[in-house]
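The other protein chains are all here in position, but one chain of the complex has been omitted.
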Amino acid sequence: MNTLVSPMDSVAVAIVGSGGAGSITAGSLLLEAAGRIGWYGLMTRSVGPQIRGGEALAMVRLAGAPVGSHGDHFDVLLALDWHNADRFVDEVPLNANSLILAEAEAGEPPAVIMASGARLVTLPLESLAEGVEEGRPNIVALGVLARLLALPLDELLIVASRALERKGLDVDLLQETLKTGYDAAEILDDSIRALPPAPARGTRWRLTGNEAAALGALRGGVRFAAVYPITPATDLSEWLAVRLQRVGGHLIQAEDEIAALNMVLGASYGGIPSLTVTSGPGLALMSETLGLAVAAEVPAVVVNVMRGGPSTGIPTKSEQSDLNMALYGLHGDAPHLVLAANTVSDCLSATQWAVQLAEALQCPAIVLSDQFLGQSQAVCEQPVDHDGLGVASRLVAVEPGSAGRYDRYALTDNGISPMALPGTPGGQYTADGLEHNAHGIPSSRAADHRAQLDKRRDKLLHYDYGPLWADEEGDGELAVVVWGSATGPVREAAARARAQGLAVKVLSLRLLFPVQPTRLSALLAGVQRVLVVEQSHSQQFYGYLKAHYALPGEIRVLNQPGPLPIRPAAVLTQLLQWR
Amino acid sequence: MGKPQPILSSLEAKDYKSTVKPIWCPGCGHFGIESALFRALAHLGLPPEQVAVISGIGCSSRLPAYTECYGFHGIHGRALPMATGLKLARPDLTVVVASGDGDAFSIGGNHFIHACRRNVDMTCIVMDNEVYGMTKGQPSPTTPPNWDCKIAPGGTGVSPFSPLMVALASGAGFIARGFSGDRNGIAKMLVEAIRYPGFALLQVLSPCVTFRPEEKDWRLQVHPSELPTTANWAEATRRLAADDGMTTGIFYKAELPLYPATVMEPIDQLNAIETELTL
Partner (left out) sequence: MTTLVTLEELLAYAQTMEEEAVERYQELTDLMEVHHQKEIAQLFRTMAQIESKHVDKVAGLVADRDLPHLAPWEHQWLDADSPESVPIGQERYQMSPQQALLLVLGCEERARDFYQSVVDSSPDPAIRQMAAEFAEEERQHAQLLRDWLARLPPDAGKKAGRVDLDEPLAQD
């Protein structure tokens, strides 16, 4: 749970550089070192379009409690150079309290950055680096930041040597480079912005949302994946490929997204929990196959790491604009599961749960993650085993046909019919996208269509989804309803609002379909004002809520499209205006 | 008696036939392919529950429901990736794909190329009637350019391609052609195809009596190859380049590297993986 109360509870550092300056590496090492001594944190990155050598920005936020979003301002902007840095100005809001540390030889900072009123201090990072064999300015800069943030140098050395030894950097020289920066930062001793070191903590992890989702899939029992590369989902597939093999599974790169999901269906039909990973354009290609999974009642999980849309859109940025497609993008009446992760570590729970649900309900599940969650590195608590999370279990027909003819699509009380796995004698059936009768024979008869439509709908409606369907925090007449990565800034805003005496309830939905109107109404009992927050241009989430739920009282919507994240201050302003 | 009994499979062709009556038109060549498949499976002694027939959409793709095997009647053009996923997850099964010229060469063309290349163990039967039968008679990638039809009056003007050459160029290691009127010939090739440890392609010329009645003359035009099967890729290329499209037989059969991995026993536990993420 996010308990950040005020900006003073966190430190936000941005590092920018280009042409191989290594700003992303520096940010990552900073996060890891801070994590090791007990801080929580979040790191995101932003890059130019070049494959190498482009302008690159690392954004790190550190705090004494789990960090769900970036704050409203950055405390420090460290510039290794200023090439094309003004492309990032929207992502690194600065104010008069901010400190800009810039390479002395880099020239004037862009006017738009100086217009923030931040204080500028230049440091000769390049020439300091030249003073050490193999010295690199970004490592010097890390030494500077260590002193500024009161981070122990030896922690930085440990993480740096582990990461960089592989790339041929010598440990002793690294140490010397870090110390050079540390010493040079003496002039900043009046500017120290550190958080107090955290108390000793239990096991914590450092991982991205994509890694978390992959792990959730493995925990859920996935042992086959078929994927097609697409930004920002590819690193999930790459992480999964190696680990899947170690647990006896297999990941195959297909020739396109349509093939990928069809491979998943084939493997799933054969009895193995299976998954694919994609982004918006890929999910669009998968529509027809998803419908097949619904009609033939074959489990499958599709993780959609959303990016800016529509069409090719903004591949490297986040947005919550695939909601409509995930919910409504299949032809025919094709009810299916739609889930969403709302933090980096929740990518694990959401995906694991999706695997369990898809297997139990014999249908496809779309898990909506996004570029922000997927590619942010977070230091967070080790995800515990939630109540309700475990290894997926499918209702398999053990001795099909022993009590008469085996009917794959038999009409059962709860709508779930046992599935015979190929190889099982007596269970032979042909799975079909054509509408069919209980036995699986294609049928165009009204009674069969109605019966099977009811079955496929009712199996989802009758299922008990338990407490995981939504996260509820706080209480009050004012509630914020949110989903996905917008949850982070909402939680922070809510905490700040409560600190100012305003009671706010936050409801973050994890299960988007099937809808849970009764449960939502119960959670919103007594609420008079509802603020809906989402990162989409056309208010997709608000439209969804209006269509399927009865929201109490007065409703307002705070929405914006990508590429910029929603800031806590923007939500807080809405809340305070509406007390 | 005294004579040693040969080892017989107790399975007969009719053990593979379901009670669902095919809707193929009287005179359809697909009956011959169905019959051939059952004869081949019986000869191999494969229990029906160990066989999975995967199909797309089209007259060809109705086959799974007519068998006593496991089946999946999927979506148009996508039988090959579905079969690939199934075989990788369940290497113990015998996987047969039933497809048509539209399903495999048009919408499924991309998957066709990569299935040939990937060499996952399966048998792909393409029932080629040089037309889209199920949607009332449209040209397919193997239809001649001057075939008059409603959607392309006077013909498409676009030449057909050679699917077997595409298969060869894409890396398929077993390439054969049959004719639906010769079901024993097909059955024999199917036995070899199923036994072949890799992706085996069998194109079967199968006249469409309803939309291409002129194809009834195919039985007078098809003829067996005079040359034995070659394992030499360059030789196979030469033969297919000279192919008249009516020659039957196994053109090419070579030993190629199989797709390297399937779902199998674990090496590691999840815990070992999770410690990677620990700070």
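The first chain written gets the first letter, and so on, giving A and B; residue counts start at 1 in each chain.
The rule we apply is simple: a contact is a pair of C-beta atoms (placed from the backbone, for glycine too) under 8 Å apart; a residue touches a chain by one contact, two chains touch by 3 or more.
In this text, all values refer to a predicted model and were calculated from it rather than measured experimentally.
Asker: Which shown chains does the hidden chain touch?
Answerer: Per the contact definition above, the missing chain touches B.
Asker: I'm checking contacts with the chain that's been left out. Which of B:Ser159, B:Asn184 or B:Gln221 qualifies?
Answerer: For the chain that is not drawn, the touching residue is B:Asn184.
Asker: Using the document's contact rule, name the residues of subunit B that touch the chain not shown here.
Answerer: 1, 3, 5-6, 8, 13-14, 21-29, 31-32, 35, 39, 43, 57-58, 61, 76, 134-137, 180-185, 187-188, 191, 207, 209-211, 216, 219
Here is the rule we use: only the chains that are shown with their structure count from here on.
Asker: Can you check the complex and tell me which residues of subunit B touch subunit A?
Answerer: 20, 47-50, 52-54, 64-65, 68-75, 78, 80-90, 92-93, 110-111, 113-114, 261-270, 272-274, 277-279
Asker: Name, in rising order, each residue of subunit A that touches subunit B in their complex.
Answerer: Contact set of subunit A toward subunit B: 32, 35-36, 203-207, 211, 215, 218-219, 223-224, 226, 243, 245-250, 252, 254-256, 258-260, 262-272, 274, 288-289, 292, 296, 379, 382, 420, 422-434, 441-442.
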